[in-house]
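Worksheet: the structure to be examined is printed underneath.
All protein chains of the complex are present and in place, except for one that has been dropped.
Let's look at chain A:
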Amino acid sequence: MPAADFLPRSRLPDLLAVLKAQGYDVIAPQVIEGALLYRPLQHCRQLPTGIRQQQQPGRYRLIATDSPRQFSWANGPQALKPLTFAPRETLWRSHENDDGTLSFEEVPVSPPALAILGVRGCDLAALALQDQHFRDDPYYQPRRQSLLLIAVDCSHPAETCFCASTGDGPKATIGYELALTELDDGFLVRAQGARGQAILKALPLDITAPAQRRQARHQHRAACRQLRRLPSFEPAQLIQQGRHPAWDEVADACLGCGNCTSVCPSCFCFSTSEAPDLNGQTSSHQRQWDSCFSEGHSYIHGRHIRPDIRTRYRQWLTHKFGSWVEQYGRSGCTGCGRCISWCPVGIDPLQVLSRLSDADPDEP
């Protein structure tokens, strides 16, 4: 029997209504200042209808078309990271009492239930990595647990995308409650887990026509043909290649600005700082996103152990693509291409990886 799993585009507002009825605030990508950013969604007309993208190294542009599609682009500058791992937050407050003793006060996180519409496969894979890293983190976890994830399979990967070669896209396979495949006239819907099934059941779905299913398959195959792909290399080997000339070349091209790490959905480094009130009696202990490109990141025992761009770039690449495997059982890269597009000088780590597999002329 053919399955009823098709949501005509005109009924997308019903999905919104179901989510609201189940107590979720909904956020979805919207066009803000020339990029796609997650913002609260009240009406489906706020979605980026007809928007296409051009992403190239160091370049990101949106293009308006008259297509009815609402998800015919790859991604925005941030995945889910800012929603779970806050760019800056207070972890606790301390207070000096009149008798000179100190008291510490927790700053609990109590986020609203949040449904996110328009999540990509690569971002779900990166979220799974962050889940491992922040498994016992009392600030990350409540935010994470409040999320309901509605993926949309990627139908229009950008030039910078290579998720097909990392195995994390373009179709969403793990970690979603609901996943949509967008066609011109609507969406094929599938669900995972009890929460996903409950929403699926509440939706006014039609029978999917064989032609629509064919179109979905065709679209998926097309989305898998991506311009970029991860070159083959031995992850454990990267860290052994400290003297390869590729590092000098990239150090000359790189600004050390840390944009790549800030937009990478799996990067998790932070620094902590103390922000005392002027009265000197209370203080907030804060954490904020840091980067292996900052000087503080490698400040140990009074020394900056990575004082220059060469060593910092090496840290970024060898960790993300090399030692991450040892640490978390897989590479830290899910192929989203953000580090390529949002690098102000357009450095492509895939090229650096390829260059590293050229023989090092200095090695015997």
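One rule holds in what follows: a contact is a pair of C-beta atoms (placed from the backbone, for glycine too) under 8 Å apart; a residue touches a chain by one contact, two chains touch by 3 or more; residues count from 1.
One rule holds for everything that comes next: contacts and distances are computed from a predicted model.
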Name of the absent chain as recorded in UniProt (options "FtsX-like permease family protein", "RNA polymerase subunit sigma-70", "3-isopropylmalate dehydratase small subunit" or "Sulfhydrogenase subunit delta"): "Sulfhydrogenase subunit delta"
Given A:8, A:111 or A:256, the one touching the chain that is not displayed: A:256
Candidate in contact with the missing chain, chosen from A:3, A:236 or A:345: A:345
Given A:35, A:91 or A:325, the one touching the chain that is not displayed: A:35
For chain A, residues in touch with the removed chain: 32-35, 37, 58-61, 77-78, 82, 87-88, 252-259, 262-263, 273, 275-280, 288-291, 293-296, 307-309, 341-342, 344-345
